[in-house]
Every structure is written in structure tokens, then in C-alpha cells.
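Left out: one protein chain. Kept in place: all the others.
Residue numbering begins at 1 within each chain, and the chains themselves are lettered A, B and C in the order written.
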Amino acid sequence: MTQRQPLSLTIPEPKARPGAAPDFSYLQLSVAGELPRPPIDCRPETIREHAFGLVRVLDDNGVAQGPWAPTLSEEQLLHGLRAMEKTRIFDERMLMAQRQGKTSIYVQCRGEEAIACAQRLALEKGDMCFPTYRQQGLLIAQDFPLEEMICQIYSNAGDKLGGRSLPFFYSEREHGFFSISGNLATQFIQAVGWAMASAIRGDDRIASGWIGDGSTAESDFHAGLVFASVYRPPVVLNVVNNQWAISSFQGLAGGDAANFACRGHGFNIPSLRVDGNDFLAVYAASQWAIERARSNLGPTLIEWVTYRAAAHSTSDDPTRYRPTDEFGAWPLGDPIARLKQHLIGRGCWDEARHERLLEELTAEVKAAAKAAEAKGTLGKGPAPSTAEMFNHVFAEMPLHLRRQRQELGY
Amino acid sequence: MTQRQPLSLTIPEPKARPGAAPDFSYLQLSVAGELPRPPIDCRPETIREHAFGLVRVLDDNGVAQGPWAPTLSEEQLLHGLRAMEKTRIFDERMLMAQRQGKTSIYVQCRGEEAIACAQRLALEKGDMCFPTYRQQGLLIAQDFPLEEMICQIYSNAGDKLGGRSLPFFYSEREHGFFSISGNLATQFIQAVGWAMASAIRGDDRIASGWIGDGSTAESDFHAGLVFASVYRPPVVLNVVNNQWAISSFQGLAGGDAANFACRGHGFNIPSLRVDGNDFLAVYAASQWAIERARSNLGPTLIEWVTYRAAAHSTSDDPTRYRPTDEFGAWPLGDPIARLKQHLIGRGCWDEARHERLLEELTAEVKAAAKAAEAKGTLGKGPAPSTAEMFNHVFAEMPLHLRRQRQELGY
Amino acid sequence: MATMNMIEAIRDALDIKLGDDENVVVFGEDVGYFGGVFRATDGLQKKYGPSRVFDAPICELGIVGAAVGMGAYGLRPVPEIQFADYILPAFDQIASEAARLRYRSSGEFNAPLTIRTPCGGGIYGGQTHSQSPEALFTHVAGLKTVMPSTPRDAKGLLIAAIEDDDPVIFLEPKRLYNGPFEGYHDRPVTPWSRHPASDVPDGHYRIELGEATVARAGSELTVLTYGTMVHVAIAAAEASGIDAEVIDLRTLLPLDEDAIASSVESTGRCVVLHEATRTCGFGAELVAVVQERCLYHLEAPVLRITGWDTPYPHAQEWAYFPGAERVADGFRKAMED
Partner (left out) sequence: MATMNMIEAIRDALDIKLGDDENVVVFGEDVGYFGGVFRATDGLQKKYGPSRVFDAPICELGIVGAAVGMGAYGLRPVPEIQFADYILPAFDQIASEAARLRYRSSGEFNAPLTIRTPCGGGIYGGQTHSQSPEALFTHVAGLKTVMPSTPRDAKGLLIAAIEDDDPVIFLEPKRLYNGPFEGYHDRPVTPWSRHPASDVPDGHYRIELGEATVARAGSELTVLTYGTMVHVAIAAAEASGIDAEVIDLRTLLPLDEDAIASSVESTGRCVVLHEATRTCGFGAELVAVVQERCLYHLEAPVLRITGWDTPYPHAQEWAYFPGAERVADGFRKAMED
């Protein structure tokens, strides 16, 4: 009966490695407008299909299709387009700055701009995001002062975080942006705890937790799902599946076995799988989940399907582990180009205006970088005081730390 | 749109607390024989229903029903009955011994005997179980010498573990029983790693990981699922849902949100929900999962639905948190009574023989306890040497430990 | 003034803080309806409701991680970890997150948690119900670590810990819950009611973190210790006839270095005593501090009396645990050279 072939270990491999042609045949797609938009109080078991299909609004011609098409004003859409372009230009500038030695490391979100920028549009003041290092769009979409972001990146005299933190590890409470941690996934259960607190206090604020595909393997992701399913707090659980975790493709986090949206099925948490490069779909799905949370209907898990178009970070060289032209072959395209196409199709935008927008944003980013640079760059020019190193370890500096600061001569 | 009712936190509560009548209305049941028995190489997505229904073989009259009915000889079934009764009598004896101060703590598996005893029957020599403290049946079903178990429980001169470990934290490599840990859930990912090793070496041995309903909330459970879904090693992932985790009912581990078998759906791991008090169903489901593993088809998750009939441990008083007569009202009955009824129905067993069996087993357990007691009980009579405390910290005792042992005078 | 054992004093502190600050929440495994396996939260869910005092899934990482999020929101979570042996699954959330959130965010967010957890042996708890992990926390910048030795201190320190804006690891020596254990496992334990420190003031009071106290004044030898060992040290002083000054550190971090230095300077001899394993235990830090501050006053090496560098054994518990005899011998040895 039981057969006696020797056992063997399965080691997941991506469909294509350097040299081979990009191959996204593994990706389950849906036609724009295909999936229904359930009522926010639907029973989770009635929408399981939404973890296997893909919620999409924009079709190949950039036309909004189906029940998920959100009602966004052209002003809001243009704001979104602007936010995404600004984010990309900002990233390019900071990449260059890192190459010029103005900071130690930088991480772009190229190709993923729609996710943060569109969800931010659906959140309210008072809500709190618990982001990873790849959601700078959450700040930029609020027209957060770029100069402040750059001062933090440069760890200069203008860095509100006193040079203590890694570049781009922003903390902006007033803008609903929780302090970024370098330890993956830890923020996910913290977001759930924050949402529990809002429910305990009987407030109406909701939390939005963020995590990458690779990081869903971490324990904090599981803890987040357990606590979310048990206490049903007002939280949106975002999994940004950009297909890669440094050199590890999403299959190494179990993405080949089951879509990340399916993780929610293990706990009967309503789960959506959404085209993350479709600004309208991102807004619509976020808005659905946010309304559920705000209406005390509990957590929603959303897998955002997107692609990490850039290197993992300035320390990474993706040509070593994936085909160079993958982003070009990515079936869901470029979120900026797609929204632009939609707006042009609607007749409220054109190439000339887009050109001017790019010039304007480039100038804005450049000016912010200049202003920040006047306050120093990492290791050059004005810098946070050395004594800052001893601050904020505790609310009040204990004796042993005061002694150590003196030992250093401060 | 977004309504502004204050949010509130959901705190799961069991249906009945002390004073109230037992209420198991939350339990999804199936009729014996109702669920199909899929081929072992079925695609997981084709058997999702098996996580919502309940695999059962024995009907209310103790007659085997449906495709899951295993082909077990009467000899095997009688062995199973004997193993379960022996386990229960052993537990009762050790409970008494603890009350008499012969050991510090004891944990019974009353009501759950079928799970370990039947699965053991389906395993082979060379396979390895990674049990919790509630699977003593895995040893007893192999007619493991009770005296050795009791010596370990008494931490006496005959304790092979030298008194270092807590009572009932057996380690029996030759009997496929991995060293028990006091830290919940840790063994679950270890079982997956052990199975990965068997596959890496191209052997044909499989692992069986065990965990309780409450412990599925731990990170090690998630790690086990992630690694099992990524590397597809030969492992059976057992979740023993006995409804309680000390004073916490299964809902506090997310059991109200979704059956524990559903956790597998998050990773597309084939998952079964099985009547854990039905010896035939336990054997059949175990055998199915074991054959899958042995055939290199990868992991299977099984939720065993059962009830913790006794207190959590000798330190626990369940009357403080649950109705006293819950076990009497438990819809799945008593595994021993049900198998006995089946055997009597088959005409190969009767009350008189059962009486004699009980007398025989009682005498066997009593004799083993006597023999063990001659080698001492905790803190009384012959004991492991004090120096044993310093052994097995490392393969070779380093200098600093030798010095410390001398400091103590050994 | 009421007579309380240590569990009652801890429950009283929780009761007071739940009552006077609606941001205080108490949760953990079995702490809600049941009231905790050591009964520390008995009756509190009934009194304050299930959204202030509730059960948690068996996931220490989640308990602390959620508490960090709650703290960031503005609550003052007081999670319980059922045994200190089970705090390690939460170690990353404690050491990488709670301890550094303030530093990371320039104080924009902080984690005012008080993590209560029973520690220490003497109850035949074996390897996984007996450990004293304090040194793992005192090494982490951003954490405060406290271990009381009496009901009166336990209440005042716990209130101060909950009111503290930084994360506090509050270690409760479970062997002391019911009485001041002096380290004679073969003698009946005197109940707290016969100990003066069981007189617990009513209502709100604080014992500030970072202040040691002299548990026994003496002239011949300074003993630096905390938790259960405070009572063992006092018993050992009687047993050895050595006039030891027993310093109950109470808070390990921030450490009351001045109290340590002034006592060692007066006695010239020092013993460091704890139940945890020796190597890299908190005793090593105490030795380092003493020799840094008082080397020229020392007439003999500082002696460490500790648990052995082994896991905590079951049958050999009383050979592992530094009981009154072993400690008394240590005192004598410390007087020799």
C-alpha cells in the first residue's frame, strides 16, 4: 500500500531567473469589473471567491468597469496622479542622493505607488497607519513637507528624529503614520492592538496595518490574524504582494501554495485580492474595508497584487536573481500610466498638462532637497548633536545614562 | 456614509459558564458516513468541505458507516480498546499518586484517548511523533513499560531522565516519541523540520506534529504551516481541539471565527475535521494523512474534535470556569464506550470480557506503580543523584560547570 | 492598612489603577473570567468589565505586540505573561519594539506597558515554571526591570510601574505569593500575615522605581539581592551569625548604585545573590558596579551565590535553589579571605 519511493523535499523556484524571459503565467487574473462588490456586512464565507479572483476597475483601455468603480471627483483623481508622480520623482531623487553619499541607504516604492496613495485618500484624520518602509506614499499623498522627509533621510540638523533612526524610518503621528521599525512585521500586530484600543475606548478611529508578501511568514502576521479574528477590532490588514522579498520570490512565503488573501480564510476574516496597480480598485477596496471597520464590522484582509519595479534597496542588485525586464512584462502595468490613461480618457487630462506636472514636481522635489541639504547630509555639514544619542531612551534620563553621556564628554 | 456609532471590542465568551446548562449548539456535526473519502492525491481545493463537516465512522448505534470505515482486524480493534482503557486507568492512578504527594503535577487525557491510541496504530516504526503532554496514549498503545513511565513521573532513581524533567515529559526516541517541552507549540515547527530532514535524506520516515486548540494561537503553529506549505514535507499536523485551554474556551484561539481545520485553507494544505472520539474515524483519517505523507504528497492538517473531560492538570479546578456536567452532555460521547459498543455490536466483545479486561489492566497498572514506587517517589526514597543536575547540559561538561558541581560538593 | 499576601497586594494595585485611570487595561492568558492561574486578577473582570480586563489567546508575542499598539494609542496596558518562562516568544516585541519605540520616534510614540510575570522556582515547576530571566531584560536599553520582595513593596512598585511612561518588566517571585520564603524547603512557610511587610497601606501609594532599600541593616558584609533571595539572605544572616547588611534592590534597572556603594564602602565585603543562572546573570553586573565604584574598599572578592549554569531541574530543585544553608556558607566564605 504505502509506496516506498524515497521522499524528496520541494524547494519552490520562481518561473524565471536571470537570462530567462519573464514569466507571470502563475498569476491568476480577472477581467476588470468581473467580481461583485458585496455589502460591507456580508458574511465572510460568502465572499471566498474574492481571495482567488482579482478586484479590478480599470480595463486595458483605462476605462472604469463594474461595481467596484468608485465615485471619485476628478480633483481627487488628479490629486492621486500628482501624489504618485511626486512619490516616484522623490524616490528617484533620493536614490541619486544615496549614490552621492548623502545618506546610507534608500528604498524606493517604484511601481507600488497606487497602493499607499489611494488608500490614504480613503482614510480619515485620526486613523493610524502602521506602514513598512515602502509606504512613503502615505505621507506624500497628504502633501507632507518633503523637506522634513529629506532631513530625516539625511540624518541632518533638521532631522526631527535627531539622527537616531535609519533613513526613511519616519514617524508622523499627526499624519497617521506610525514609527517605522526595521524589524519586519512587528507593526502588524501592533496595528491590531491600536485598533483594539480604539474599540476599548469607544472611539471611531481605525488602524491600517501594512506588511509585505515575504513578511507574512513572520509570527507577527499570524498574531495579527489571531487577535483580529478573536477581538474583531477596526483594522485593515494590508498585504503588499510585490512578488519579491529581496531575492526571494513570493512562493517562498507560501504564495504558490495559496494567494496571501487566502490567509484570511484560515480565520474567516473577509479577504480581498486586489489589483494594486489600479488606483481606482485600490481606493474602492480600501474604502470598503475602512467602512467595515468604522461600522464595527471588524477586520478585512487585502492582498494588493503589485510588482517591486526597483531594487529592494540601494544595497541590492536584482539582476543577480530575476530577469531584468520583468517590470516591462508585468501584466498589471504601471499604476501611474494607467491612471493617467484613465484621466486622459475622461477628457480631464492630457500629455501637455502631464509634462507641466512633471516639471513642477521635479522642481518642488529639487527645491526641497536643496533646502534640506542646507541643513546637512549624513556625516557632512550640520548634524544632530552627539548628545541626541542619549535622548529618548527613557522619558527621563536615568543616572547611568547621564554618567555615560558625561564619560563621552557631553 | 461611515456611521459614527462608538466602536466596541468583541470579547468571545463560551456558551455556558458554571451554573448554566452545558451548551454545545455551536458545534457543527455531520452524520456518520456522510463525508466522502477523497483519493490521497486529491487537490486540496477540492476537499474544503472536509474542514467544515466532520469525518465520522461510528453512528449512534456504534455501527461503522461510509467510505471512511477502515479495514481493521478485530485483533487491532481490541488492542485499541485495551490501549484506551489502559491509558485511562493509568491516568486515574497517577492522579491519585499526585494527590498522595508522589509527584508534583499530573495531566490526564481523559476523553481524548482515541486520538493518540488510534493514530499510533497507523504509524510505523521509525516515524516520529512530536507530542504535547496529553498524548501519553502514543506510548501506552505500544505497550510501553508503564513502570518506566511512572519512574519518570516520580522523578525517582529509576527515572531515565535523571529527575531533570517535569513529570510526564517523556522522551522515547525508539518509540517514536519526541522529548516533550513545557513551552507550548514549539514542537509543531520542529516536527515539520524533522520531516524536512527525512525528505532531504531521501528516507521514508514521516513526522506527526501535535498541538492543542489553544496553542494554535502561538507563532510556532504558524511557522509550521508556512514551512509545511513551502517545502511540502511528509508530516501530519494534528490539532487536538478539546474545547478548552485551561480556563479559555476554544473561541479564544479563534475557534468561533473558523474551525481549526480551516487554518490549513490559508495555505491550501489539505485539511480534515474529524470526530476525535470515534476510534475508527481517527484511525482512518490518520491512515489517509500518513499515506499522503509517505507518498511524498506533503502535509495534511487534521482537527480532532474532542473534549477535555478532566481538569487541565492537577493544579486546575474547572468548576471555576465551566459547567460541571459538560462531558456528560458532550455530543461525541466517550471514545471508549463507543468503541466498546461497536465491538459488542460486531459480536466479538461483551460486558463480562470487558470487566475482566478492566481488572487485568487495573492489576497491571497497580503492579507497575508498586514496582516504580520501590525506586522512590518525588523527594522520598531512592532518588536520582544530585550530580545528575549538571549532566547533559552539554555533550561534555565544560570547566565552569565542573567547578560549580565541585562548589556544591560533588 | 490591611494585611495582605503578595497576590492580594498585586490585585489591590491593579484594582486601584483600573479604578483611577480608564486607560489602564489588564489582559493575558486566563486572566479574565478565571482571574489568572495565580488569582492575581480574580474579580477584576466582574468589577471593570470585559473590555478592561480580558482573556488573551495563547500567544505571548501577540499579547505584548498588541499592548505596544495599545500603548501607542494612549492606553496603559498591563499584560500578564502566565510564567516568566513563557515570555521569550514575546522577546522581540519587548526588546526590539517596546524598548525602542520612544527612541525611534523621538518620543512621539511610547510604550507605557507594565508586563507582569511570575518568576523564580521553589514550587517544583521544573525547567519551564521556575526561571528568572531578569538579566535578559536589564541588558536591553529602554526597559526598566523590577522585582518586589514583599506585599507592601509589590503594591507600591506596581502602581509606580503602571504610572511609568516607559515599558517595565515586573517580575513577581511566585514563591513569595503566599509567604516570605526563607529558603528552608523542609520547614513550613510562615504566612505573610506574620510578617510586618504584609501591612499594606490602603489606596494609592507609590514606591519609586530605582530605589533600593535596606532589608536588614548590618556591618560585616553587604548582600546585594532581590526577590525571594532577600528573605533567604536574612535567614542566612541569622543562621551564619554574620551581621550581613541585606540590600533589597527592588528595581534592577535603573539601579540604585549609590545605595550599593555606600553599603559596600562601610562593610568592605560583598556577596551578590540571585536565583538565576550565574554566567551573565544580573549578579555579574552588580559585581562590575561594585568593583568599579568600591574596589579600594574591598577586603575580599565579591562572591556570587546563584543558581547553577544548568536548566532548572525538577528533582534536584533544592540543590539548584540557593537555600539558607548554602547562602550561609557563602557568607562565611566571603568573610574568610
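In this section, a contact is a pair of C-beta atoms (placed from the backbone, for glycine too) under 8 Å apart; a residue touches a chain by one contact, two chains touch by 3 or more.
All of these numbers come straight from a predicted model, not from anything done at the bench.
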item	value
For the chain not depicted, the shown chains it touches	A, B, C
Identified contact with the non-displayed chain, of B:Ile11, B:Ala64, B:Met196 or B:Ala285	B:Met196
Hidden-chain contact residue, picked from the options A:Thr46, A:Thr324 or A:Thr386	A:Thr386
Residue of C:Arg52, C:Arg100 or C:Lys155 touching the missing chain in the full complex	C:Arg100
Interface with the unshown chain - residue positions in subunit A	8-9, 11, 13, 17, 104-105, 155, 159, 162-167, 169, 181-185, 214-215, 217-219, 245-248, 252-254, 315, 320-321, 378-379, 383-384, 386, 388-390, 393, 400-401, 404-405, 408
Hidden partner chain, residues of subunit B it touches	128, 130, 160-162, 164-165, 169, 171-173, 178-181, 183, 186, 189-201, 207, 219-220, 222-224, 226-227, 230, 391-395, 398-400
In subunit C, positions touching the absent partner	85, 88-89, 91-92, 95-96, 99-100, 103-104, 127-128, 135-136, 138-142, 253, 255, 276-277, 279-285, 287-288, 291-292, 295, 298, 300-304, 309-311
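Here is the rule we use: only the chains that are shown with their structure count from here on.
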item	value
Centroid comparison with subunit C (C-alpha atoms), farthest chain	A
CA centroid of subunit A to CA centroid of subunit B, Å	42
Rounded Å distance between subunit B and subunit C, as computed from the means of their C-alpha atoms	36
Residues of subunit C whose C-beta touches two or more other chains	51, 57, 59, 61-62, 89
Multi-partner residues of subunit B (each touching 2 or more other chains)	8-9, 11, 217, 219, 252-254
